[in-house]
Every structure is written in C-alpha cells, then in structure tokens.
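Only one protein chain is missing; all other protein chains are in place.
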Amino acid sequence: MTEHFPVLILLVPLFGALIVVLLGRERPDQCWVTSLISLGVSSLISFFTIIAVLSGKVQTLRYRMGGWPESDGYEVGIELRVDILAALVVFAVTFVGFVNTIYSKTRAGAEVRGKIPFFYALIQLLIVGLCGIVMTNDAFNLYVLIEITSLTSYALIAMGNRRAALSSFNYVIMGTIGASFYLIGVGYLYIKTGTLNIDDIRMVLGQNDLWEHQSIIVAFIFIMLGVWTKMAFFPLHGWLPNAYAYAPSMTGTFMAPLMTKVMVYVMIRVMVWVFGNEFVYSSQHVWGEIVIWMSVLAIVAGSLLALARTDIKKILTYLIVAEVGYMVGGSWLAEGIGQAGAFYHILSDAAMTFCLFIAASIIVLRVGDSRVNAFDGLFRKMPLTMIGFTVGALSMIGLPPTCGFFSKWYLISAGIEAGHWGYACALIFSSLVNAVIFFRIFERAYFGKISGVKEDHFPSDSDANPDIRIKEVPWSMLVPLFIASGSVILLGIMNRGLFEWIQTALKIMNT
Amino acid sequence: MKIFGLIAVLVVGALLLSATSDFPDWRDKDSPANKSPVSSFYIEKTEKLTKVPNMVTAVLADYRGYDTMFETVVIFIAGIGIIAVLRNFDGPNSSSIKRENNDEGGGLLARFTCSLILPFIQIFALYVVAHGHHSPGGGFQGGVMLGASYILAALAFGLSKAKDIFSERRTMIFAAVGIFIYVGWGVLCLLFGKEFLNYEALDSILPGDAKMARSHSMLIVEIGVAFTVTAIMFSMYSNLSTRGRLSKGL
Partner (left out) sequence: MDPIIATFIEENIVPNFNYWIYVILMMIGLYAMITKNNLIKKLIGMAIFQTAIILFYVSVGVKDTANIPIISHHGSEHHQMTDLSSETDSTKEIHNTIDKDKYANPLPHVLMLTAIVVGVSTLGLALAISQKIYKSFGTLEEDEILNKLRPGGHD
C-alpha cells in the first residue's frame, strides 16, 4: 500500500475538487467540509510518505504510471520520483492548504459571494498541481502541471475587484512567457537527447558528452529564464506585487507561501538533477557570477522597495521578492551548503510568509485599512493576532529560535565559504532593513492611538466590511495563525535534523 | 518601451537561433529524437502490445495517460475559471436563464439549415471519438466537434433554447463526470492491484485478453475526455459571448 502513496496524495484533492463542483452552489457548507477533509487526508498521507521515504533503503520512492517497464534502459511512460526533499515540500504544500481551508471558513461567503464551489475546486486543483510538480520525473509533465497551477492562480486572483483583474491579466502575460520559455528549453533538450524522462536526459547528456554543445547551453538558459519568471526573480518580478497584494485575502494566503517556493524547488531540481553540478558550476561558464550578482541586486532592491511602501500587503510582497533573491543566490553559490541552505529556506520562507500573510489579512479585515497606520494601538486591542504577526516578523528579521535565523545563518556561512562577500553583505543588509520596517510597525502597534475610522483609500480588501469594531477575530481564523507561527518556531528548533536530511538527499541526487 | 521591447526580442531571437547550429537537419531520420529507443518502442511495439494501430492515441491514452488526465483537468479549470471570473451570482442579473422572447437566434434560414445539419455533425463527432484507434481522432477532437455543434445550435436557435438543453448546472455535471470517468478508471486499476492507470489490471472484467483490455480502456478514457471537452466548450462560449450574464447570445 505504501507504494501507492505518491499517487494518492494527488488523487484525493482531485476527487475533492470534482465532488465540490458536483455539490453545487446550494450547499456551501458541505463544500467547505469536503475540501477540509480532502486536504486533511492528503496532508496526512504526505506525512506518512515522509516516514516511508526515510525508512526505505535508497530513500526514494519511484512510481511508474501505467506500469510500463523500461525498454532499452529508457523509461517509456511517466514516472514519479519522491525523495526526502520532495516529500518535505509536498507535506508543506498540503499542510498549508489544509490550514488555510480552516482559515477560509468565515470569509468565504463574503469574499466570493456565491461562487464558493468554484473557489474550493480551484484551490484544490492548485494544491494538486503543486504536489504534482514536486513529485514528477518527466519534463513535459512538469510543464502541464506548471500550467495547471498558473491557470488556477490567474482565475483565483481575477475573482477579486477590478485592480485584481488587471493584475491578473499582467500575470497571465508574464506567466505565459515564462512557461513557454521553459517549454522551448525542454524542446531543445528533446531534440538532442530524444527522451523526456529527467533521469534519462541526464544519462544521455553524459553518455554522448553533449555538455559543450551550444543547444544544451541555450536550453539551460531558457529553462532558467522560464523558471525565474514564474518565481518572480528580479527583474522579472513585475507581476508579483500587484497580483498578490490585490488578490482576495483568502487566495493571497494560499498562493503567497507556496507558488514561488515550489518554483525555486523546480530550479534546484533542474540544476542538480537534469544538468548536474559539474555543468552548472564549472568555471568555464561565466553565468555563476552573473546570477549571484543578480540575486544580490534582487535582495537589495526588494528590501528597499519594501521600505518605501506604506501598504502592508505591498511590503510583504516585496519582501517575498527579496527572499527569492536569497534562495537563487544560495543555490548558485556552489554545491554543498549553499544548495542545502537554499532548500531549507524554501521550507522556512513558506512558513514565515504564511504566518505574516494570515496576520496581515486578519488585521486588514478588522481595521478596514491596509496601510501601515492600521496597526496603531493594536497590541492592546488584538493582542493574539499581534503575537502571531510578531513571530513572523522576528523570523523575517532573523532572530533565534525562529527558522529565519537558521536559514540566514546557513546562507551567510555558505556565502563566506564560497568567498562571495557581496552576497553575505546583502543578506545582512536585508536583515537590517527588515528590522527597520518591522520595528516601525511594532512601535505603532504598541504606542499608537487606535484608529477606528475606516478611510476610503484603496483598501486591498475592497468588499465593505460593516463590522469595523476592532476586536479579535473568531477562533477559526486565529487557530491557523497560531499553527503557522508554531511551525515557524518548530522549523527553527528542528533545523539541524532537517538540514542533515537535505544534505544527504542532495548528495544522492548528484551521483 | 518599444525600443526596449525590440532589443529584448532581438536578443532572445539571436540566442534561440544560435543553438540551431548544432541541431539535426530537418527531416533527418537519424536525429536523436527520431532514432531514440523511446520513439522506436512506440512505433514498433504499440500495435503488438495494445492492439491499437493509431500510435498517437496509444501514446496519449496509455503510455502518457497521466499527462492526458492533467490536460483534461486544464480544460476543466478553464471552464470553472471563466465562470468564477465572469459570473455574478447575486446581482440583479443573476438568474441563470432569462427568457428573451425576441431571441430568434440566427433567423429562419439559419434555423432550417441547422436543423438539417446538426444531427450529422453530432454523429460524425461521435464517430471521431469512437474511431480514434484507427484514424486520426480521439476524445479531444470529437469533443470539440460535439461542443461546436451545441454552439451552432445556440447561434441558430438562440442561447435560451440551447440552455434548455444544456443548462449551466448540466454542463458542470457533465464536465465533472468526464474527469470522474477518467480518474475513476485509473483508480479502478489501482483497486485491482496494479499501478494507477495500468489497464492490464482490468483484464478480468473486460472482454478479450490483456492487450484488448488496454484497447477498451483507452476508449473508455477517451469518452470521459469527450464529455468534459464538450461541456466546457459550450460553457466557455455561453459565458464569453454574454459576458457572464447568460442572457441573450450573439
């Protein structure tokens, strides 16, 4: 039975989405219960998958779709491959989805107004797509799944107000360019190798010694460009701030922690698995230096742009841009601790962003205003929410024992070990800027006067919430916040164990 | 902006073309893609192992059936997404059928011609779905034609009459049932002990030997795809042409 776990993780939310559509609009509560159950079951199965992977001999689960055996040493069908890295990311994805579904219960009716079954169906299909991306071993299947996640995101964002529709259109254009660049890269690889299975591509590239061919280099560049567009790596980040800030608050909390991090995972997999460490980091190619300096620029620009903003959601989205810079820079430094640090940062950034986005959405909901002066005096009126927000903020700044401290520590030591002082300094600079941003907010929240009047300026949460009395939100929204902040601290405490697993898995991948 | 666009386009184009220097020539039968064991396996062994002469359908529905399942999901997402973006369920225009009495559709000539042609179009579409094993065809192609026949009915007879046949609720049920058939068939294989979408597991319940089981399963799966594509094609048309109000059509 355990060998079927990878497929079951995908199938349960897929069935959940179909059942939700069949239930229809008359039964919104049952739609919520169905998605809750399906995502809960899926995250339970992914937890058991982690255990199954760790207890196996080779620490990898392989699953052939359709059961076709290989012919002449080449895979004929599509294969799934789950090692500890994939299992961790899948668990993170399904767990964030599950917790978010709890969070969405109260606001679903008000925000999407009668389209509840479609909302939950799209959410579950998004989770299916993300899990599929992480587990697949076939390059073209990866493209189809990337498009599934993109299409659900476009639709989910466009369900909001008119600014959301415009940002979603922008996202459509840039996202299609990114996915198509990835497809071209895969096409170039296919022309030269004749197969689409990721392991077999690596095998053929090595057998025929195609490493120096111009087409392979161009394929690598285009796959990277495509994946960078989808993860909002500066300067291809133009779609992210508007799309995530103006999205309806529930969809923002689903997408912000997950989409970009899964794309970073794809980038690391393509680099280490398809092309291999010798190809990517060899000194003949000058791109290593260029990319690390671009990531330095991303970190600095993201942090400064966040500093300049006054809308809390925009601040958080620019911080996401900076965090993507950390991860790209870390993985391009050199093999070893940089890659592992970037991977650990995927998990920790998912937790931090999740925590901060939920807290920001709750505050915007209650105060009715999304600018920073909404935070005035909140420590007194909404202490529980502010505690959750504080945990996330401390993790962004990088204070122990949160996971943000440990991931920064790994990345900075990787930078120093590789001799790249620019990267290490950029990380420290970013921590300082984050400290400035968040301590300004804390100062307002502690010392400021409570703002009780809802002003009419560009609220991100534009549906009029008549209840603007500033008090705590119901438990169904606070519990997810506490789970998120708890996981931020838990990931920090468990960092040693996780880091060792990640390093072993990366070594296995590279052989 | 235009200069920046031009420069970006020229750089990307030059990069793409620089790689063509070591591509195989066009129509070369010994290129790595054409000579590879994967393609040779598809060409040489498909008919022996699955009894289906059309290699493209066999690869689509059997070897890479997992991909096709997600492709159906993509079209399903497009249908739901368009409804989610455009439809307004609690405004003043929210009732899903508005009887427009003057919605004559395309006029007398169009109605007459369509009532003659439509049955043939639909039969041909069903033929394309069913005959996908032996001629170019399959679920997607047949489904699009079937959906187009409903769109033709909507154009000729008016959207309200077409919605009597194919209301919004019904399209959603059809679409979901189509994917249910596909995924459910794969889960059936799982329940019989083999991997997901391994059709040989169903040898015991389908007529013929294990290879014919693959051929039959491909047909079932293609039917599921056709259901979904038909429903979503019609739903996309009715939402896009009325901007979500589902009142009077084009």
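Order as written gives the chain letters A and B; numbering starts at 1 within each chain.
Here is the rule we go by: contacts are C-beta pairs under 8 Å (C-beta built on N, C-alpha and C of every residue); 3 or more make two chains touch, one makes a residue touch a chain.
Just so it is clear, the structure is predicted and the values come from calculations on it, not from any experiment.
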Of the candidates B:59, B:154, B:176 or B:221, the residue in contact with the absent chain is B:59
Out of A:81, A:105 or A:314, the sole contact with the unshown chain comes from A:314
In the full complex, which of B:42, B:166 or B:196 touches the chain missing from this view? B:42
Of A:39, A:88 or A:155, which one is in contact with the hidden chain? A:155
For chain B, which residues lie in contact with the unshown chain of the complex? 1-2, 4-6, 8-10, 12-13, 16-17, 20-21, 23, 25-29, 31, 33-34, 38-40, 42-44, 46-48, 53-56, 59-60, 64, 67-68, 71, 74-75, 77-78, 81-82, 85-86, 134-136, 140, 236, 239-240, 243-244
Spell out, residue by residue, where the missing chain touches chain A. 140, 143-144, 147, 150-151, 154-155, 158, 162-163, 165-166, 168-169, 172-173, 176-177, 180, 183-184, 187, 190-191, 196, 245, 309-311, 314, 457-458
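Quick note on the criterion: only the chains that are shown with their structure count from here on.
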Taking each chain's mean CA coordinate, chain A and chain B are separated, in whole Å, by 30
Under the stated contact criterion, what part of chain B meets chain A in this complex? 15-16, 18-24, 31-39, 41-42, 45, 62-67, 70-71, 73-74, 76-78, 80-85, 87, 89-90, 94, 169, 172-173, 175-176, 179-180, 183, 187, 190, 194-200
Residues of chain A defined as touching chain B within the complex: 4, 7, 11, 14-15, 18, 21-22, 24-25, 63-68, 71-78, 112-115, 118-119, 121-122, 125, 128, 132, 138, 140-141, 144-145, 147-148, 151-152, 154-156, 158-159, 165, 184, 188, 190-196, 204, 208, 213-215, 217-219, 221-222
